[in-house]
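First, the structure itself, so that you have it in front of you.
Just one protein chain is left out here, and the rest sit where they should.
We just call them A and B in the order they show up, numbering each chain from 1.
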Amino acid sequence: MIWKIAKKEFLLNLMTFKFAVGTVVCVVLTAAFMPILAKDYQQRLRMYDDNVARNEAELRKVKVYKNITPTIFRPPALLSVFSEGLEKQVDDSAKIEFDKIPQMRGAAVQGNPYQAIFPVFDVSLIFKIVIGVLALLVAYDAISGEKERGTLKLILSGTARRYQVLLGKLLAGLLILVVPVTAVFIIGLIILLSFPLVDLAGSDWIRIGLMYLASLVFISVMYNVGLLFSCLTKRSAISLVLGLFLWIVLVVVVPNGSVYFAAQLRPLQPDEKLDGQIAALQQEFESEFNKSKPAMPDVIESDDGDAFGHWYPRLLNKGGMEYYQACYRLEHTLGVKYADKFWEVEQRYLNDLAKQKSLASNLSRISPISLYENVMSGLAGADITSFQSFITSVKAHRNRVVEYIRSKTDEFSATSLFTTCTREEMEQYEKGADSAVEHPSLDLRDFPRFIQKTDIVGDLRSAIPDLALLIFVNMLFFTLSFAAFTKYDAR
Amino acid sequence: MIEINELTKRYEDGVLALDHVSYKVEPGEIFCLLGANGAGKTTTINILLDFIPPTSGSATINGHDCNKFPLEAKKYVSYVSENVQLYGMFTARQNLAFFAELAGKKGLKKKDYDNVMRIVGLPERALRMRLKHYSKGMRQKLGIAIALLKDPPAILMDEPTSGLDPTSAKEFLDQLRRLRERGKAILITTHDIFRAKMIADRVGIMKQGRLVAIRKRQDFKHADLEEIYMHEMEAAETVS
Partner (left out) sequence: MIRQIVRKEILENVLSLRFILSLLLTIALFAASGFVFLSRYAKQSQDYWKKTNDNLSALREQSSQLYRLAFYQQKAFRKPKPLTFCVEGFEKSLPNCFIFNVFTTELPAIEGRGNFTLPHFSDIDWVFIISLILSFVALAFTYDSICGEKEQGTLCLVLAGTIPRYKVLLGKYLAAMFTLGMPLLAGLLVSLVIVVSSKEIVISPGDWLRILTIVFWSFLYLSVFVLLGLFVSSRTAHSANSMVILLLAWVGLVILLPSSGKIISGVSSKNLTRADLERRLDETSRRVWDNHEKFGKNAASMSTDPKSPINNPPARARLVTAVTEATNQARNDHHNQLLAQTLTGRNFTSLSPTVIYQRASEVIAGTGISHCVNLYQQIKPYQTDLKEYIRSNDAEDSNSLHLIYDEEGCARHWTTISHKAVDFDTVPKFQERDLALGQSLKLAIWDIGLLVLFNLVFFTASFVSFLRYDVR
C-alpha cells in the first residue's frame, strides 16, 4: 500500500515543472562551477608543490645552522571543492624557528586581505540553497495540495491508512530528491576527475560516500520541514509562505546570529592584554639576554646572503667571531627556553578563540543547515580539527629540528651555527685580505623530514555527532508531521 | 445592442472555433446560446471582451467594435463569469466597491450597496462577510450584484446556473426577468436547457462553431426544447 502511494506520488512529481526546472538548474550550476572550483584546487595544489620544492631547494643551499628555518606546508584538501570549511581562512603553512613554536594563524596574513568581501563558495552551497528550496517546493503541497484538489478525501475513503499515506509521501519525496542530489554528485565527480593532478585515494571515496549520505539526510530534513507545514495548514499557499520564511531564517539569520551572539556572550580578551603579556615576556627575554651578553668589541665583518632570506657573516675578525659565538649561543639557548613560554601565552589566546567558536557552533546547531555544513566540512578535512592536527604534527617536527641543530652544533656553541669562516680565513681577513672561498652548503642528509599524515578516523569522528543530530532532527520532524496528519481535517 | 456579424475564429492549432456566426441581441431581450462544450460559446464571449481577436467578422456592443475600440465597447457591458472566487480576504462590500469604482461609479453609499444586495437576494449582513466564507450560490449572486452596480445596457453571462441549487437558480431567473424589464440586452451561454426554456426570449444552438439554429420563444413554449435541440444537432450532423 505504501509503495502504491509512493509510486503514484513519485511519477506525479517527476512530471512537474518545478522538479524539471530544479534539477536542470542544479545540473547547470554544477557543470558551470565545478570546473572553476577544480581549477582553483589545481592551482592551490601546484602552489603547494612549488612551495615544497622551493623549500627543499633552499634547504640544500643553507650554509649555517642558524638559518635553517624551513616552512612546512599543508596540502590543500581535495574535497574542499565540496565544502570549503576553513580551508581559505586559516593559514596553511607554518615556519620552523628556534625561538617560536608554530601556532594556527589566520590566512589574511598570508594572502589577499581584500578577498574578505566575498562569502564562501563551494558545492555544498548548491545543496544548502538550491536543493533545500527544491525540497520545500516538493513538500509544501504534499498534504494541503491534495486537500485542495479534493483527492485526499478520495484516498482516505479507500483502505489506505493515514500512516501509510504519509510514509508513502515521504518515500516518494526522498526518491524524487535523490535524483538532483545524485546528478550533482556524479557530474561534479566526473568534472573533478577530468582534471589532471586530481587523484582520489580509497579513503577519499569513503569520504565522498559519506558526504553523499549526509546530503541525502539533509535534504530529507528539508523535505520533512515542508511536509510538517503541509500537514498543519489547509491551504498550500500558506504552507509555502511559512516554509520559505522559516528557510530564510535558518539559512541567513541563525548562522549570522550565532556568530554575533557568541562574540557577545564570550568576548575575547582585549588585544592590549595579550600584547602586554607578550611584550612583558619579550622584556624578560631581553633583560636576561642583555645580562649575560658580552660587551661588544670592534667588529669587522663581511656579510653574505643565505637560504630562506637570511644573512650571515662570511668573514669575521677575531673579536667578531668570539662575540658572535657567545651571543648566538646565548640567543639560541634562551630562545628555545622562551619559545615554550610564548607558546603558552598564545595557546591560552587560541583556547579562547576555540571556546568562542564552539559556542557559535552550538548556537547555530538550531539550524539543520549548520549541522549539514559541519558534517560536510569535517568529512572534507577542511574544518578546524584538520588544521589543529596539522599544527600539532608541525610542532613535533620543530622539536626534532631543534634537537638536530642542538646536536650538530654541540649545544649551540659551535661556530658552524652562524658562520662558515674558518680559523685561517679569519687570520687572513684580519690581515686585510678578502678571501672569497666558496664554502659548500651544509650536509643535511640526516635532517628530519616532515611526514604528512591524513587522518580519516579523526575527520570521521568530528563529523559523526552532527550527522547523528541531523538524523535525529529528521525523525523529530517526521514524528511531528505524523501527529499533525492524524488530526488533519480531510474534508 | 450586441451584434455578432460573420464572426469567425480559427486558433493557431487550426481548430475552427467559430464559423461565420451572425446574430443580434436587442435591448430587453434574453438570448441563450446553447451548445456542447467546445461549441464556441465561451469563445464568443472572449471575443466580445477582447480577450482574443477574431479571425474575421466583427462583434460590436452598442455600435462599438469590440476588437478595434475595446475600451469604448466595454463601457456598455458587464460580465458575470462562471465560478469566480473574487477577492477572498475582502468583504462583499469591499469587492463591490472596488469593481464599482473601476466602472467609474463614484460616491456610492451604503444604501446603494444594501439595495443591490437586496435585489440579488443576499441578506444585508452578508455585506460584511469575507468572500472566503461565501457559498457558491452566494458568490454567484454577488457576481450579478457587481454587474448590477455598473448598470450597463448589456450583460454577458457565462454558465451562470452551473452548480446552483434549485432555489438559488429560481431566484436567479427572477433576477434576469427584472433585468429584462429594465431594458437590458442579456447574452447567456449555458447548457442548462431546462432553465433556458424558462427564461430565454430566443435560443441559439451552436455546434462545432456554427450557429445551426435560432428559435424564438413561440417555437419552444409549448414544445420540448430538449427534443428540438437534439434534432438540430443531428440535422447539423447530416448537413455537414
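Keep in mind that, in the parts below, a contact is a pair of C-beta atoms (placed from the backbone, for glycine too) under 8 Å apart; a residue touches a chain by one contact, two chains touch by 3 or more.
The structure presented is a predicted model; accordingly, all values stated were derived computationally and were not measured.
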Item to check | Contact partner of the left-out chain, one of A:Ile72, A:Ala94, A:Leu137 or A:Leu371 | outcome: A:Leu137
Checklist outcome for this item: Checked against the full complex, the residue among A:Val252, A:Ala396, A:Ala433 or A:Met475 that touches the missing chain is A:Val252
Checklist entry - If you put the missing chain back, which residues of chain B would it touch? => result 42, 46, 49, 51-52, 71, 74-75, 77-79, 81, 83-90, 94, 98-99, 101-104, 146, 150
Checklist outcome for this item: Contact residues on chain A toward the hidden chain run 17-18, 21-22, 25, 29, 33, 36-37, 39-40, 43, 47, 51, 71, 86, 89-90, 93, 104-121, 125-126, 129-130, 133, 137, 141, 238, 240-242, 244-245, 248-249, 252-253, 255-257, 259-260, 262-264, 268, 271, 274, 305, 309, 349, 353-354, 356-357, 360, 384
